[in-house]
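What follows is a structure written as structure tokens; I'll ask about it next.
A protein chain is absent from this complex, but the other protein chains hold their places.
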């Protein structure tokens, strides 16, 4: 029962080919993203001061990032003072080792997990499994992914690519292998499916001794951690076990308690499209008599400091993982999350993954180009990350790292032509001379266009010829087009 | 630090990388020098707070009843009877008057007095009755912070039915007003309706792991 991995996935254009051809997937995604876009639109519309909240969110995150060292030390101090233990992990390996060691120290062989992007990023479940520890995902969508040996495709709804019929099948076939089986005759009604998940996980929650979570926010001043959720699985994991281990990216900090008044408005409305999500838990270190009596905070770098070092790309670290950019993105809607080849899909993934992992690999190199730069992501981002700006910036990095090849040669040639009006004119005349000789289907790279689209007719002469003639004649040359 | 071997090294490494990454930030810059405009509203004043709270709670499928102070014991009794609850778990400091009219067995959970209900005991009761710290009208959110009449977090988590007493003075308009009232050191649970999921085709369904029924008595 191993977890699937993104390692070795094909680059975006190839992965997208299969995805766009999958009619069921396209249908599931269109329906789901359309629903959530509508909900978000309504609850954002409700607040007249959304633009001001967004600006405050952006500024608070910028303040945090510009002084991150100070805030990290402050957080460490306040968590420690409140009875927690702080661990630092430079990379995924260190984080996995720390968590594994902490779990082993409890003597337990099972942990319950709250959905967390950070633990997915470090592929924690596989590492625990290698040590004989079973991690049970408890978020409904994560459970669907885990039972189906599938990969998450969305931050908020990791199984967004699955419809009710597919989920029903996974539950019926796989729940028994992991514990309480699906009830006899389980159908596809979402209510029944949610009930089956409750029954499957109930005893796990009540018996769990160790939980692993992430956090949406970590308040530097007070050491408080915040987890937003809907189902109550988060509350179960954060409240009932004896030991809680939270893996948190170093960019999750906010300076002070009062800053939550901004983010607790921005995140739910942008994310689930609700005025407030059903449950949020806030905890500060250890509280005698209430909740886990042992609390470990693992602060994770894993490429975040590299991202921080890039003055343009840094803004990606403002991300609060709401997924509004995924839901609005026309590319994501047609490919789903798997095509991005990373736990961070969609527009934010296209700028986050190449920065966290570098732009050397084929997946990372292709991601900055997985966008038409339509700008819808920037418009909905609650912390105003200018994703198109960062995409273009990363494209420059990819191009700079590229060896000479046909694309570079073509771009250089185009620039040479465009740099001189005479050369441009000569090229236009040459094109006009070939009009009528352009085939309906172009060979080579041109086929990427003509496979699905006709090419425009090349005019008899360019605009500048008309203008010249007209200036010479002192009148318009309308009759000759 | 009480971390593992090498953790101290990692701490210094991460902090050093953060500092190196921020080489462009002027040395003398203070966090306060980074401007944060708080031009958003402290409150949106979308209507009378109590009406709004009722509307928003109902929107998230909570059941709400508005009651007068002297009607509270009766309202508690009615709610528990409607639910068919025979045994309820309550915080150690829950007022006895709340249950004056109820014919239920009241199990008090007082971790500070060593009278703690175990998880299986909590799982076996028919519900829980608590107060709250703050309620946010605009978002239909009830916030519990383990303070007066609220008990520890498990109390409102394991039982399948939560009856919550909210007093008018605890109701604020907006999220900023609520955050201002809260004490960050206390563990908090923010509750907006019964537990729910939207994980299947983004369709919201009430009732997963947390209490599947939330009933609110708004005391005016």
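Things worth noting here:
Every chain is named by a letter (A and B) in the order it is written, and numbering of its residues begins at 1.
Note that in this section a residue touches a chain if its C-beta (ideal position, glycine included) is under 8 Å from a C-beta of that chain, and two chains touch if they have at least 3 such contacts.
The rule we apply is simple: contacts and distances are computed from a predicted model.
The protein name that UniProt records for the chain not on display, among "Heme lyase CcmF/NrfE family subunit", "Nodulation protein E", "Acyl-CoA dehydrogenase domain protein" or "(Fe-S)-binding protein", is "(Fe-S)-binding protein". Taking every chain of the complex into account, the omitted one touches A.
Residue A:334 is the one among A:164, A:199 or A:334 that touches the chain not shown. Although one chain is not drawn, the whole complex shows that of A:186, A:309 or A:374 it is A:374 that touches it. For chain A, the list of residues touching the undisplayed chain reads 12-13, 16-17, 20-21, 26, 330-331, 334-335, 368-376, 378-379, 389, 392, 394-400, 411-412, 414-415, 418-421, 424, 427-428, 431, 445, 448-449, 451-456, 458-459, 461-464, 466-468, 476, 478, 481.
As a convention for this text, only the chains that are shown with their structure count from here on.
The distance from the centre of chain A to the centre of chain B, with each centre set as the mean of the Cα atoms, comes to 29 Å. On the side of chain A, the complex with chain B involves touching residues 28, 31-32, 35-36, 39, 46-49, 52-53, 55-56, 59-60, 62-63, 66-73, 82, 85-90, 94, 98, 101, 138-141, 144, 157, 159-160, 163-164, 167, 190-191, 193-195, 197-198, 201-202, 205-206, 219, 222, 224, 230-233, 235-236, 239-240, 250, 255, 257-258, 260-262, 264-265, 268, 272, 274-284, 287, 289-291, 299, 301, 305-306, 308-309, 311. Residue ranges on chain B touching chain A, taken from their complex, read 1-4, 6-7, 10-11, 13-15, 17-25, 29-31, 34-41, 44, 46, 56, 60, 111-112, 116, 119-120, 123, 136, 138-141, 146, 152-154, 157-158, 175-176, 178-180, 182, 184-203, 205, 207-211.
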